[in-house]
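Structure first, commentary second.
Removed: one protein chain of the complex. Kept in place: all other protein chains.
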Amino acid sequence: MMRLNVGLIGVGRLGRVYARDLSSRIAHTRLVAVADTNENLAREVAAEFDVPRSYGAPAKLIEDAGVDAVVIVSPTHTHRDLVVAALKAKKPTFCEKPPALSLAEAMEMANAEKQTGTFFQMGFMRRFDPGYASAKRQVEEGRIGRPVVFKATSRDPFPPSLAYADPKSSGGIFIDMGIHDFDLARWFMGDVARVQAVGAVLAFPELATVGDRDNVIATLTFADGRLGVVDLTRNGFYGYDISTDLLGTEGTIRVGYIRETPVLLMTKNSVAHDTVPYFMERFERAYTLQLENFAENVLKGRKAPVTIQDGVEALRVAVAATRACDTGQRVEVSSIVT
Amino acid sequence: MMRLNVGLIGVGRLGRVYARDLSSRIAHTRLVAVADTNENLAREVAAEFDVPRSYGAPAKLIEDAGVDAVVIVSPTHTHRDLVVAALKAKKPTFCEKPPALSLAEAMEMANAEKQTGTFFQMGFMRRFDPGYASAKRQVEEGRIGRPVVFKATSRDPFPPSLAYADPKSSGGIFIDMGIHDFDLARWFMGDVARVQAVGAVLAFPELATVGDRDNVIATLTFADGRLGVVDLTRNGFYGYDISTDLLGTEGTIRVGYIRETPVLLMTKNSVAHDTVPYFMERFERAYTLQLENFAENVLKGRKAPVTIQDGVEALRVAVAATRACDTGQRVEVSSIVT
Amino acid sequence: MMRLNVGLIGVGRLGRVYARDLSSRIAHTRLVAVADTNENLAREVAAEFDVPRSYGAPAKLIEDAGVDAVVIVSPTHTHRDLVVAALKAKKPTFCEKPPALSLAEAMEMANAEKQTGTFFQMGFMRRFDPGYASAKRQVEEGRIGRPVVFKATSRDPFPPSLAYADPKSSGGIFIDMGIHDFDLARWFMGDVARVQAVGAVLAFPELATVGDRDNVIATLTFADGRLGVVDLTRNGFYGYDISTDLLGTEGTIRVGYIRETPVLLMTKNSVAHDTVPYFMERFERAYTLQLENFAENVLKGRKAPVTIQDGVEALRVAVAATRACDTGQRVEVSSIVT
Partner (left out) sequence: MMRLNVGLIGVGRLGRVYARDLSSRIAHTRLVAVADTNENLAREVAAEFDVPRSYGAPAKLIEDAGVDAVVIVSPTHTHRDLVVAALKAKKPTFCEKPPALSLAEAMEMANAEKQTGTFFQMGFMRRFDPGYASAKRQVEEGRIGRPVVFKATSRDPFPPSLAYADPKSSGGIFIDMGIHDFDLARWFMGDVARVQAVGAVLAFPELATVGDRDNVIATLTFADGRLGVVDLTRNGFYGYDISTDLLGTEGTIRVGYIRETPVLLMTKNSVAHDTVPYFMERFERAYTLQLENFAENVLKGRKAPVTIQDGVEALRVAVAATRACDTGQRVEVSSIVT
């Protein structure tokens, strides 16, 4: 099979995993360049994965004639400029979620995609998780009739750093963490019309200093009147726990597990198992499959299964939920335009 | 041990179980009389459980000098009159949930209790379920630190009859079904300050004809700012499923199971177990323990662990949720006064 | 419905539960007499459950003209004499497992049943457990094709007292504990032709002083060549754990659970639930259903679903396993005649 020569921008924690996948786990990609504003890190990761070229300036990578496609895993606030540049350079582009911190920026990305006609794929890895993919397939096969209620829970086992949590860099919990659930909501149920939300700082008082919350709950009313609820917490101390229920007119599908190794410790009046430490243990395979899918789509000229519009709309719901939480009022998602 | 001579009003489906428990499962009660406006049914149940006296008129049972205490399991709209009469007759009284269909009626019951000083115990059987009781104990022992988020889900495997679902007789899904979850919320977390809610008819269109909903979701903000969410559905087709999560500052407690017999059927690429058919299979023991507790409280002169005020307040939250759902607005629970 | 007037012999720990069931949980029995060689205990239990008559001498109970049927829960070494006496008195009789400590005694009981033609039902309560009953039904419906391998595990959470464990009174672990599994084996698979076994004292050295073992494993070859394995342990410290697998030609059925309450405690890297404390928590319902079945069989003139021959044959396998374990040799079950 032909291989896609990929350039990777951003090689922090998650970027390193992408580097590993693109260089060795995916049969039809070749990682030919990495870029990071931390040039030493770029050089180090290039050495680790036998990547021919490394850059301190992402723009250089985008210009690199040997780079057929660009994968962007840099900090969220850089997404807009990098995506727009890559699309203008006619390089098929993949960008990690969330698309941007503001809807305005995300819409600029969408415009660039439209104007350039360049391939763009949004990164929502849960759609590639074998569990969620199987659930989607089963729903489409009619195994639960028509899904009418969507319920999603995301629990982190510890809070982010204050620097990270700062809504100025993360967008706040609804955008940073909830966007995955809002994307799932749209994937399974379609567009969201209205949200209500509550939230508070209940476990980590320090989060209040940067204006983030550690526990939030949002109810969703879909465009066709169906219902949903998303709850997020940073104090899932026991482990990383992502679970989703779809209630249908003939059955229910539940996706979720919280067990890492197949070991039960059975002692006096107790049977215990361990938990999933964090998102990489839960979604490692999804990340790989997502990049594999991106490469195949580009190589075979397929349409992107997750579009910039998906990114824009999930972000719009997240911004609406943030506003609903701030004001205590129900918010029409369509009213969110920036 | 001394035995409490109990009179039972209402011997429909649930009342019959109460009759069985009071006559044979509880060491310190003796069922001496049953009453039902369906006098034949009263006679029949009396015969089945060797109950000495049966009445068509509940008032007769209340007056019966041989009846030391009254247990009321009649339709909700009759609760107010029967409870007030029993309390005025100075008979210690137990009344099945919900206290009444309107807050005004419930408050009349609370007044009667206050004025007569007669013992009254509200029926919220989940508090006596070994699972919920153990969870409560573990929370009090500090096993999860301070609980900060309360999540409860109740799923019925099928819808009620239209006659039953009619909000005029059931109060609607928030009152009929949700009151259990609102009571649990208060039991674990204290008073609720505000609610938001969404709801719709999504699985059983016929429910719209009587004005009820089949799926609703309410978010709760407790008086001290902690958070909660309750979701209810009538289309839990797979089985009866009641589950509750308490997220604390050091751990989480989950109560809930959906498996009836300990049998796994393992066939080609599938491992399956059965489910809990309905509430009696799930809470049979809780009902018995609740009546046992009532009898002990009366015999030993203890205070009621579940009061009419608990009934009033859970109902107030349910009414607030109904109103929030009707209006799409956040509702202050304290604003509900009738 | 007509009620069966039952006399109960033996009111120790298990007998007391039988007294409760016969007096109050089973609609069609009336407990009219109890007997125990500890006459005070008999009197006490009679008082507790409003039983009209109590005896110190079991023979008196058997003679009692008001006693229509006899239920025997006395120590195993007394079974033979009591059962024979009851059968000769033409009283339909139920006897708790094991039938006797020696095969010779058990066969005397079988002879008495044959000669008197009196109804006799053997007590193997697992057959009445909703889980095992459902498994049996599903096997008969062909859900797993033809079952070809039987696997059973029984774990006690603590060892018996030395007095109890003494093979002179209990028969040893294969007879005392294993007989349930051997009966299940026969119920699901038919007669056992050969056994091999190993066993040792591994956790409770004191058991060696009375000649019992705390861990044993027996392999079974059924008469038609199908296979089985039974393992028993006294050191199931975590809780009482009974589980059975049936491997068929199209699927597998597993019966077994080890969880008591529906509570999960989720703390740092651990999700834990409790366990089933002991046999009564696991099989309470099975005991009740078993007595209910006995009463119905007698009242309706049905055949006993569990016969003295079932008791004899399960005991024969247990004795064969004991001998195989003692000698290290494979033992033909048919070679066991005393």
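The letters A, B and C name the chains in turn, as written, and every chain counts its residues from 1.
Assume contacts are C-beta pairs under 8 Å (C-beta built on N, C-alpha and C of every residue); 3 or more make two chains touch, one makes a residue touch a chain.
Please read all numbers here as calculations on a predicted model, not as lab measurements.
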Absent-chain contact - pick from B:Pro92, B:Gly123 or B:Gly239: B:Gly239
Which residue of A:Leu162, A:Ala223, A:Leu264 or A:Met280 touches the chain not shown here: A:Leu264
Contact residue for the chain not shown (choose from A:Pro52, A:Gly66, A:Pro130 or A:Gly211): A:Pro130
Omitted-chain contact residue, chosen from C:Arg80, C:Lys136 or C:Lys151: C:Lys151
Chain not shown, touching residues in subunit A: 24-25, 27, 48, 130-131, 134-135, 138, 143-144, 250-257, 259-268, 274
Residues belonging to subunit C that touch the chain removed from view: 148-149, 151, 153, 155, 196-200, 202-203, 215-217, 219-221, 225-227, 229, 231, 233, 235-238, 247-252, 328-330
Interface with the unshown chain - residue positions in subunit B: 237-239, 258-259, 266-275, 277
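Throughout what follows, only the chains that are shown with their structure count from here on.
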Subunit A and subunit C, separation of their C-alpha mean positions in angstrom: 57
Chain centre separation in whole Å, for subunit C relative to subunit B (CA means): 39
Multi-partner residues of subunit C (at least 2 other chains): 259, 266-268, 274
